[in-house]
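A single protein chain has been removed from this complex, and every other one stays in its place.
Then we have chain A:
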Amino acid sequence: MRELKILAVVVVLTLITYWGVEPYAHSVMHPHVAPADFTFSDTKEDVADVKGLQGNVANGEVLVTSNCTACHAIESKGFPQVMDNASSSAAYGVTPPDLGSAGKLYNADYLAAFIKDPAKASKTAHKFVDGKVHPMPQFNWMQPQEIADMVAYLQSIAPKEMTNKEVFTDACQRCHSIKYADMKGGSMAAFTPNDNIKHYMGKLPPDLSQMIRSRGHHYLETFVNDPQKLLEGTAMPRVGLTEESQAQVVAYLEEVGDSKKAQREELGPKFLIYLVIFAIFAFLWKASKWREVH
């Protein structure tokens, strides 16, 4: 009985200390922010005129072909990159994305808002001051119907299924490397060369290899959805990923950065079962030995 009382004291003091230095301290150091908003509700007003419209795919194709392919590739539709990555990032600051998967990766409302005003939708207007402008021009001079048509076209050409890696490549890799994904081959370096991206963003965007361990699911889920919420003033744009695409990005970060997670979770219970058996036998042995002396 006395032993249990002592144990209770030890456990309580340990838990109080743990609570103080872990959950409590972290809640103070990282104040709670609103959860991810996959409806991108702040763009509602900007796209109110587009929202109810039915997009015309055929018309959208004409518009996209004539307005976008001067800079953007759409490999799947026969529009290759206009320049290689190094030249295009020298010209624009950052390599422009291929639009083939945009209709799947990005939320439709966000896409409309982005076409109208890229800096505003991506929440990077603070970067484009003093004569600097977003490399993609605003298309807010277009008719709402035309915007709706373009979005409809992009959605129509997007693949239905993409692997986690494909989503990562199209959504993140223009700026971010993730070298652990191909440590020997080096194929997972950012598309934009370091010097260009550093100049464009103000600093080199971090390699994402260990983000799943350094930031964790919870942080990434809010951060990727809206970087400004957790890192005010950051140069990273809000890219407007749908909930599904974002989940694929985070899953990819986990595949690369915590590749042994499955093994860990599979092995853990076995260790614990073994140790429970060990503890039972240890207690039985102890009881048999102490019977001699009590």
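Basically, contacts are C-beta pairs under 8 Å (C-beta built on N, C-alpha and C of every residue); 3 or more make two chains touch, one makes a residue touch a chain; residues count from 1.
Methods note: contacts and distances are computed from a predicted model.
According to UniProt, the chain absent from the figure is "Ubiquinol cytochrome c oxidoreductase PetABC, cytochrome b subunit", selected among "Ubiquinol cytochrome c oxidoreductase PetABC, cytochrome b subunit", "Nitrite reductase large subunit NirB", "Energy-coupling factor transport system substrate-specific component" or "YciI family protein".
Interface note: of A:H32, A:K160 or A:H294, the residue touching the hidden chain in the full complex is A:H294. Which of A:L7, A:V33 or A:A125 touches the hidden chain is settled by the complete complex: it is A:L7.
From the options A:A48, A:A70 or A:L275, the residue with contact to the chain not on display is A:L275. As for the chain not pictured, it touches chain A at residues 2-3, 6-7, 10, 13-14, 16-18, 20-22, 24-25, 28-29, 180, 183, 206-207, 209-210, 213-216, 259-260, 263-265, 267-268, 271-272, 275-276, 278-280, 282-283, 285-286, 288-290, 292-294.
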